[in-house]
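Dumping the structure here so I can ask a few things about it.
What you see is the complex with one protein chain gone and the rest in place.
Chain naming follows the written order as A, B and C, and within any one chain the residues start at number 1.
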Amino acid sequence: MRYKLGCNLSYRVESETLFIFNVEVAELVRHKELRETLSITPDLPWRRYTVPDAKNRYTGVLAPPGDLSLSYSAEVDLQVHRADPATVDEMPLSTLPLDILPFLLPSRFVSSDRLALFAEREFSRLPKGHQRVTAICNWLYENIDYKRGSSDEETTADESLLKRAGVCRDFAHLGIAFCRALNIPVRFVSCYAYGLEPCDFHAVFEAYLAGRWWLFDATRQANLDGLVRIGVGRDAAEIAFAMPYGTMEPTGMNIWIERAHGGEPAQRTTDAISTEEPAPNAGAS
Amino acid sequence: MRYKLGCNLSYRVESETLFIFNVEVAELVRHKELRETLSITPDLPWRRYTVPDAKNRYTGVLAPPGDLSLSYSAEVDLQVHRADPATVDEMPLSTLPLDILPFLLPSRFVSSDRLALFAEREFSRLPKGHQRVTAICNWLYENIDYKRGSSDEETTADESLLKRAGVCRDFAHLGIAFCRALNIPVRFVSCYAYGLEPCDFHAVFEAYLAGRWWLFDATRQANLDGLVRIGVGRDAAEIAFAMPYGTMEPTGMNIWIERAHGGEPAQRTTDAISTEEPAPNAGAS
Amino acid sequence: MRYKLGCNLSYRVESETLFIFNVEVAELVRHKELRETLSITPDLPWRRYTVPDAKNRYTGVLAPPGDLSLSYSAEVDLQVHRADPATVDEMPLSTLPLDILPFLLPSRFVSSDRLALFAEREFSRLPKGHQRVTAICNWLYENIDYKRGSSDEETTADESLLKRAGVCRDFAHLGIAFCRALNIPVRFVSCYAYGLEPCDFHAVFEAYLAGRWWLFDATRQANLDGLVRIGVGRDAAEIAFAMPYGTMEPTGMNIWIERAHGGEPAQRTTDAISTEEPAPNAGAS
Partner (left out) sequence: MRYKLGCNLSYRVESETLFIFNVEVAELVRHKELRETLSITPDLPWRRYTVPDAKNRYTGVLAPPGDLSLSYSAEVDLQVHRADPATVDEMPLSTLPLDILPFLLPSRFVSSDRLALFAEREFSRLPKGHQRVTAICNWLYENIDYKRGSSDEETTADESLLKRAGVCRDFAHLGIAFCRALNIPVRFVSCYAYGLEPCDFHAVFEAYLAGRWWLFDATRQANLDGLVRIGVGRDAAEIAFAMPYGTMEPTGMNIWIERAHGGEPAQRTTDAISTEEPAPNAGAS
């Protein structure tokens, strides 16, 4: 399915500020025929960096005091991989590629080490595989309130669990926490999300099952097969859409995604969905 | 200087356990003529993985119930790079390679985002560069008690600061927290430490200044020019010497390091010390 | 029912230490014919204080370096008040005596303010009254593991909820947290507990319903009608059995309670149980 998407971000810069943006569509094999334009106003030099494995694309700009705006638009053909969830198994720890193991570790907002017994009590007896991660998402959907303003950029998975409220980043962090506690590798995903109302940058997570990364969204707010990936990381600490170092104020923000060729609104899928090729198991010998 | 070093680790495995060990000397350019042997008893198949940039070396073993022991010994010629600390400057954020920026982010045990004002109050007016990181280490040495048993594997930098006590990992986490809060990239380092009494795996940190990584040890317990690196990571969550997934009990642990050719005990150096080549600035364009 | 009970506590005092003990049976109307002896060795002067409303009895001793032991034994006739739980209603907030309201406030180990939404999600739709507090106890019994060593003297209700494990003090703190979050006044109770195996000081909680305080024990480890009260307070911070100010080591501890006249072991009761007279509603005008 082909999508048009993009964002406009604007800032009032008070003192010289280094911005690191991460808003561009990741260069994945399944992001076909990507056409895009990025412009920054005023016209300033920028630097770019793509993270080798993750394919996150960072753009760094040093902005003087005054107004700054970034405008990004892209078209991309998203070719998702689908499978019957019942066929997507968990992998025994001993068969996981060693380069996947860091995604079992606790991170800034996901103290999965402290939630081990909680996860074991709730989820360890469920049937394993894609369906167990879905069960975790269902538990979150039923037990946590989606509530704007209930969290901020320092909120951890622990705190969301105690408050039983959060937004998309918090649902992703909780899903990640429980999966890690159960020895399922997981990572945080930022994306453009077709069907999200109102449109915004969205956060979901991916679990590594049966040799590849599969998408999960415990908020049930978007179509799993309409997520165009921007970045992946251990948790939200690693993939903010904008990291400003300096003094500035955001003054505007607009995100959009639509079908390139119109048509019926997408149905929510019950397939298992992946947008990345199987890992080549590289690194293990 | 040439060193002999190694470790013996033994475990009583209750249920099948996957061990990921990270005890081998990193394959750095300045770790010359590394000769080493690693043996695991009983004789089990193992898998190895070296992290591309960090050069951390992981060995994975799936151990059945019973006894397990790992024995590692190595000889290595450590060729440190020395400089006058006064010549080692901080880099403006806008000149840092973009692949270094993740080392500014908060992590599991280092919520540098919450310590921003603390760091600013104590350290922002000090002269910048190597000497400012040394000033942070001095502050830690004077304000935090080195106290065995005062922390455990879940202790965060915040908690150590409130308790004003910790062990080497906690001193490293606090140094990392303050540096990140001041926009100095830093990473956690595990190593064999010549001069450490009693000998153990040691934790210090490295700050990225003037285009390369420099070693710091706020505990003042070992020689900066006698640290043979094992691993680097965001914090202790990433580089435990052993990560066991399963049920087991450690039954023995022995670590050693000595000079290969004897001689006088080393003096503590006041040089700035680095054991890695300058980063090639790769990734930035 | 008449009980014999008591405790022996011994310490090795390193530096002069002020001990505040709270081990004596509270002087309640329903603690009939209390006969008791308290001795402290060596023979030191002591001071006593009984808290006006709570009736907690404190004994203060200033102990020089050396051994210190306290020996307490008592006989008491415990006359519990029983009711059909279905008849014990919650009181509308506006009818609660104002001097009861402090028991709605968060305290050191019970941050009920942070658990408001959690409590609302789980318990707000249940039928009110004694049965709702029983439902909270049942939820705790089913969702939290009783696990020796899973907590220490700084563990909060939040932490126990995340760990899903605790001992009697933690079960009491969680019951208190949920009740306060639902606007049910509750307090922490320390007691001698008939039927507890192995015998120890026990912690339960009391909820204020239908004009009096009713006992609850989410651990299900003792008989509600065999609890001889020592003290009440907002939480465990207020009623340790011993608060030592100084340097010392506990060297022994022995607690016991048995029926004065033998007989069959008590059955667990399903009655609502109270051991205190209705509050006189004093203070309100």
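Quick notes on this structure:
Assume a contact is a pair of C-beta atoms (placed from the backbone, for glycine too) under 8 Å apart; a residue touches a chain by one contact, two chains touch by 3 or more.
Keep in mind that what you see is a predicted model, and the values were worked out from it rather than measured.
In the full complex, the chain left out of view touches B, C.
In the complete complex, the residue from C:82, C:108 or C:268 that touches the missing chain is C:108. Of C:47, C:82, C:220 or C:268, it is C:47 that touches the chain left out of the display. By the touch rule set out above, chain B reaches the unshown chain at residues 114-115, 117-118, 121, 143, 145, 158, 161-165. Residues 18, 20, 47-52, 58, 60, 62, 93-94, 97-99, 101-102, 105-108, 110-111, 113-114, 153-154, 183, 237-238, 243, 245, 283-285 of chain C touch the missing chain (whole complex, contact as defined above).
As a convention for this text, only the chains that are shown with their structure count from here on.
Listed by label, the chains touching chain A and chain C alike form an empty list. Chain centres here are Cα means. That of chain B falls 47 Å from that of chain C.
Note on chain placement: the centre of chain A and the centre of chain B lie 30 Å apart, centres being C-alpha means. For chain C, the set of residues that touch two or more other chains is empty.
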